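Dropping a structure here in C-alpha cells format, bear with me for questions.
Missing here is one protein chain; the remaining ones are kept as they sit in the complex.
Read from first to last, the chains carry the letters A and B; within each, the first residue is number 1.
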C-alpha cells in the first residue's frame, strides 16, 4: 500500500513554514514523482487573513493580506511539469462551526466566490485536478459543515466541469483529546455518525480520506473497516490519509512517525480495501529536505519496505 | 528595510544552546557581515548563576559558576576582525521587578560593578560599541526597572566615554498572553504608558528597539507608528527588533518565521520611520547553520526579496 498522494501547505498553522520557493518545490516534486506520488492536495489556499495566492476577492471581502508570492500558480505549474494532479483546498475562515452563530450561507458565499475566482484564473491548467473541502470534522455534531458542503461542493464541481471533491475528516478517537477535550468515540458511535454523514453527502463528495492518527493502533483496523464499508455503501471512494507524523511523543507534537507504525497503518488500510493512500504530510516528515533528520530515514525505510528506487540517477552514480 | 543587527547569546534560556566555539562563530560573523549586518547585541553576559565570561566579581557576589570559555572576548575579537560593533548586555539576576521585594539599589550595584569590571577588562576593544539593558519591560507597571536604568545607564555611559545605551522592550499585545496572563494592551494604553516611560528615560537611553512579535499583524503598523512618534518626541532613536521566529505556531514555540511575515514586519517598520532593523535572532532562525532547515530558506527568501548577494565567492563558484 504505497503512498501516492500528499498534502502540501504554505499557510502555516501547526507546522512551521518551510520558506521554500520555486526551486525547492521543483526539486521536491521531482522526488515525490520518483517515489510514486501522483497527487498533491493543497491544504488551503487561504486561512484567516493569510493567502497563498493573490485574491482580489478575499483581500476585499475578508481583509486578507496580499500574498507576496503565488504558490497556487507555482504548484499548478510544477504539477504540470512533473505530471501530478493538484486538489485545490478552498479558503478557510477558521470560524467555529460548532457555534450557533456560524452562518452557513455566509461561509458558503465566501468559499464559492473565491473558488470561482480561482477557477477563472487558474482553471485552464491541466493539473487542476480536484477540490479539497478543508473542514476537518469527525462527528455528527458538525452538521453545519455538512450543510456547507451541500452548497459548496456541487458548485465547485459545476464550475470546473465535474472535478472530484475530496474531504479528509478525523476519527474522534482517544488521541483526539489533545485537540477537543471530549470522550473518545466508540466504534458504534463512529459507524452511526458516519452512516448518517455519508448519507447526507453521497453524490456530493466523491472521495473520503480519513486521518488515521486519532485512534489507538489496536483499534485502527476496526475503524478502517467501518470507514471502507460505509463509504462503499454510500458510493464514496475511500482513501486513507496515513499521517506520517507521530501523535505518541509527549515532548514533541509533530515529529516524523516511526517507520514501523507507518507501515502498520498502510497495511491495515490495504487489508480493509482502501483504494489509495495519501499522507499528511510528505515534506516536513518524510523528505530528506524536511524539518527532521528522522524524516529522511523514514523515507529510506519506507522505500526499502516497498522496494521503491528512491535515489535518482545522479545519486546512484555518486554512491556507486 | 534590511536587517543590519542581531542579538547573539550563549547563556541559554528559551533557545537551546548552539554549542559553538570560535571557529563556528567566525564563520557566522563572516556570513552576517556579507549580508549587511554591522551590529551585534550580546543578549546578556550573565543570567542567574551562569556567565559567558570570567567575572571574579559575579562569581563572588552572586555565586555564579566560572565560565569555561570567554565568549565576550571571542565576540569582541571577531567583531574587530569582521568590522562589526558589539552592544554588550549587562548581567541579569532574573529577580522579579514586579515584586515589592525587588531592591533597585541592590540590583543597580550588581550591574554597575560587573559593568565596571567588564569595561576595565574589555573596554580597550574598538568593537565595544554600546551597552544593552537586558530588562524586557512592556508596561508602566515595571517602574522599578525605569528607576534601575536611571541609575545604571548613565554610569555605564560615563565609564565608557559615552557609549550608547540600547533597550528592547516588548509590546503587551495579544500574543504576550502566553508569557504573562493579562489583558492585551490597547493602542492608547500603549501610547500612554510609553509616553510616560520615554519621558523618564529621555537623555538616559539612546536607542529603543521594540520587539515586534507580540501584537497581531493587523495592529502592527499602528503600534509601530506610535513607537516611532513617541521616540522622536522624547529624543530617542527608534529601531525595530524584527523577530525572526514565529509566535503563531501552536506546536513549536520558536520556529523560524514565514518569510512573508518577516518582510511584512520590516516594511511596516520602514513606513513608520524606523531608522534600523535588528532581529532576535539571526543564528537559530535565519542562518544556514542554525537549528532549523527553514531558517536557511528564510535567509534565502529574505536575500532574494532585498536583492542581497548571499552566497560567498567560493559558493558562487561552486554553483556556476
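The rule is short, and it goes like this: a contact is a pair of C-beta atoms (placed from the backbone, for glycine too) under 8 Å apart; a residue touches a chain by one contact, two chains touch by 3 or more.
The structure presented is a predicted model; accordingly, all values stated were derived computationally and were not measured.
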{"item": "Candidates A:213, A:255 or A:290 - the one touching the absent chain", "value": "A:255"}
{"item": "Identified contact with the non-displayed chain, of A:37, A:277 or A:298", "value": "A:298"}
{"item": "Residues in subunit B touching the chain absent from view", "value": "12-21, 24, 49, 63, 65, 67-69, 253-254, 289-291"}
{"item": "Hidden partner chain, residues of subunit A it touches", "value": "217-218, 246, 248-252, 255-260, 263-264, 292-294, 297-298, 300-301, 304-305"}
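Quick note on the criterion: only the chains that are shown with their structure count from here on.
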{"item": "Rounded Å distance between subunit A and subunit B, as computed from the means of their C-alpha atoms", "value": "40"}
